[in-house]
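Note that one protein chain of the assembly has been removed; the remaining protein chains are unaltered in position.
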Amino acid sequence: MYKVKIKRMKIDEHMSALDLVREMDASGVFCAGSLARALDIFVEMVSDPDVKVFLGIAGALVPAGLGGLFADLIREGFVDVIVSTGANITHDIIEAFGEHHQRGISGNDSELRSQGINRIYDAYVSDKAFMTFEERIQQIFRDIDVEKRKGGITVSELMTEIGKRLEDENSFVKAAADKGVSIFCPAITDSILGLQAWLFSQLNPLKIDVLEDLHKIIGLAYENKKSGAIILGGGFPKNHILQTMLITGRGFDYAIQITLDRPESGGLSGATLSEACSWGKLKSDAKSVDVIADVTIAFPLLVAAAKEKLKG
Amino acid sequence: MYKVKIKRMKIDEHMSALDLVREMDASGVFCAGSLARALDIFVEMVSDPDVKVFLGIAGALVPAGLGGLFADLIREGFVDVIVSTGANITHDIIEAFGEHHQRGISGNDSELRSQGINRIYDAYVSDKAFMTFEERIQQIFRDIDVEKRKGGITVSELMTEIGKRLEDENSFVKAAADKGVSIFCPAITDSILGLQAWLFSQLNPLKIDVLEDLHKIIGLAYENKKSGAIILGGGFPKNHILQTMLITGRGFDYAIQITLDRPESGGLSGATLSEACSWGKLKSDAKSVDVIADVTIAFPLLVAAAKEKLKG
Amino acid sequence: MYKVKIKRMKIDEHMSALDLVREMDASGVFCAGSLARALDIFVEMVSDPDVKVFLGIAGALVPAGLGGLFADLIREGFVDVIVSTGANITHDIIEAFGEHHQRGISGNDSELRSQGINRIYDAYVSDKAFMTFEERIQQIFRDIDVEKRKGGITVSELMTEIGKRLEDENSFVKAAADKGVSIFCPAITDSILGLQAWLFSQLNPLKIDVLEDLHKIIGLAYENKKSGAIILGGGFPKNHILQTMLITGRGFDYAIQITLDRPESGGLSGATLSEACSWGKLKSDAKSVDVIADVTIAFPLLVAAAKEKLKG
Partner (left out) sequence: MYKVKIKRMKIDEHMSALDLVREMDASGVFCAGSLARALDIFVEMVSDPDVKVFLGIAGALVPAGLGGLFADLIREGFVDVIVSTGANITHDIIEAFGEHHQRGISGNDSELRSQGINRIYDAYVSDKAFMTFEERIQQIFRDIDVEKRKGGITVSELMTEIGKRLEDENSFVKAAADKGVSIFCPAITDSILGLQAWLFSQLNPLKIDVLEDLHKIIGLAYENKKSGAIILGGGFPKNHILQTMLITGRGFDYAIQITLDRPESGGLSGATLSEACSWGKLKSDAKSVDVIADVTIAFPLLVAAAKEKLKG
């Protein structure tokens, strides 16, 4: 037990992101305190070369403008493995194809439909963007080596093949392909990208091999000296990252989750990281923290502070 | 605009589940009001033979004791298509294998680990249960027709094959197999069942065909005159049910969701059903309701009231 | 540690409210489990004549149709002390004056304003209702004994004086007056009733004595052999009930809270009842439960089941 005095935060006009999180650390309690602990854990895990860092991406984070942030984390070597929802992958590719997400649109949902506009809370994406996506992604499917397709292609291979064909440096799918970082998406068919793959498979011999990717991600979890997890928004990426340790018999050494989901209804999205210790998914002495916050506020702040701290 | 007086609920000692929801309907506002509207929608969709009902199951609902309720809904013909997380399928099969979930266990998460007990909020499942699961499910994998395995088996076929080999009438996987109801799980590899499938595939030629199941569920969505969705707890089952309509070009006629997730962080789990109208996933004139409640309280109450009302 | 098997709920068409909660008890986990524990605690505390029961009412529960339920609890002797927000008192009196709350009204908030309609989520109350309230409550203020006013009237006395002048049996303010149950509202001026009291005081010698009510509620907490708390929706009523024990040096023996607020942001509304043990507000061995649920669903279900169980 280390008893510590809670200091009053001092907030002035000369504060960097790191200054701000340091004030939260001086206070050290409630959500601000958990964000400050997340900074320490983040910095420790990304600066230790022995730690492989798994990033889980759920919720509409790419439409919210976080895709470039993920791309940067990959390019700067902070992240070694990605598990993403199919939706975030789809929206990242849509942006890489030159389409974009919009805001500031009014009208009720029926009116939006009649205008061909799809709503994601207060972000919007047009039917036209999906048409561009269809045209370009079908072309990419045609371009991908047929030999591979015969035996079945894994989702992570598919992500690499797609990423190689993108030109937008802000795309995390491209960044991952460039850097050799694997993107896993066990529920690929649960997305518009998956629907496009299915459309392609109606006339072409595409098979997706999902078991092989399980082999691969477990291998990535197994070969590490130490492992860290950054889990944004829960969902299946959270489980998919954590469950690797049921096979390796190890457990993550570091873990951060940021979510607004709550634990009482028993779903994994809202479960505490401590709970994962009972499963052996986290080591009993893992450094972990649950940050109860919206990812779009907390994660940019965390990353800005971490980069500043790492710069030294 | 139909202006209606909010009546004071009258709660006495002679109330059936239906009486209770009728009082909530008399009030008609806040979460109680939304539950009452859910009852009307539920009853209308399950009693119309032209409506195919899709049930989405996310969150640890089987460990919480709802597995038998799902089995009953299937057996009674209320539900035509299931999309479930792999975890709920795994836990349903664990129970069908004679293992069970427990409560009333104390100890911190590290202590639980050393005792081989895995925690799901305040539910618990032992390592022994997972060992039984491994032994029995590997046997089932061996039993399943090899021919099918060569070309790849779909998850829904796998569910049928497993369900046929279970003996517990309370298992929803068995009930679905018995009644010819398809269970879809696009993220099968994101579960302990998926890990077992992978283990099996290391020495055996198991391939899982995920694209074919997309074909099948879209077909099920396409062939209906009308469609209804009951979405418990969000997660990928929610998206997987709703996205079928992006291909069919129709949209659900009825939809109920019960969740504690919130919409402001943009994730689909917490998104309103109205938002789905902008995508065409729901018809603009669909009857739909968002019930902000824990599934373990609201869904049993809803089903009890619905069965009583349907009895007439 | 009492290890218990989680039973699958059995939901059929013949279920009373009590049957339903018993199934939730058989499962016993997540929010359903907490509701089942709340039933046991509720029944134990209201059936023990040595227990004085304090009810805290926050959130717009009267507009939602729960006012009559509170009145019944008072009349049936289940509740001995009330702490309510001024809003719930105001809305209860509005209904007792023959005005009512409405639902089913559409239009955005600016349109509502231009029509003189005030919104409470999806409940509505007209400016006309507040005009009736003003006229009638000012008359009641004039009727109340002037002598008392000179030295200052406590809020609980004011509530009794108002309650005696109401005729609606469904009013909890009237029920409390009839049964000699005190209603406390430390933040009376934070309500439309309070604004009316202020208007009256501009031309009349009304003084409100808030310290005397503190004396009275502490006395009520002190004289009990045992104490129980039912806290709906957090807010200051929660604190006001619990803080009495800081003076008595005892602590509640029983406590139930139902809320959707969460604990991580540190506010008392979302704090666990366990936290109250650290303050001595609850006894260390108190029987208490946090039910994470909307009050409008969970409380009617709880009360219906409790009445049925008490009937025996």
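To keep things simple, chains are lettered A, B and C as they appear, and every chain counts its residues starting from 1.
In this text, a residue touches a chain if its C-beta (ideal position, glycine included) is under 8 Å from a C-beta of that chain, and two chains touch if they have at least 3 such contacts.
In this text, all values refer to a predicted model and were calculated from it rather than measured experimentally.
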_Sites on chain A contacted by the missing partner chain, in the whole complex_ = 1-17, 19-20, 23-24, 26-33, 35, 60, 63-69, 72, 95, 100-107, 121-123, 170, 260, 292-294, 296-298, 300-301, 303-304, 307-308, 310-311
*Go through chain B and note every residue touching the omitted chain.*
29-31, 34, 262, 264-266, 292
_Residues from chain C at the interface with the omitted partner, ascending_ = 58-61, 63-64, 85, 87, 108-110, 112-113, 117-123, 152, 186-192, 194-195, 197-198, 201-202, 206-211, 213-215, 218, 233-236, 239-240, 243, 246-247, 260-269, 271, 274-280, 284, 294-296
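As a working rule, only the chains that are shown with their structure count from here on.
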_Same or different contact residues where chain C meets its copy chain A, judged by the half mark_ = same
_Rounded to a whole Å, what is the gap between the Cα centroids of chain A and chain B?_
25
_Centroid from C-alpha atoms only, then distance chain B to chain C, rounded to Å. What do you get?_
35
*asked:* Multi-chain contacts only, two chains or more: what residues does chain C have there?
replied: 29-31, 292
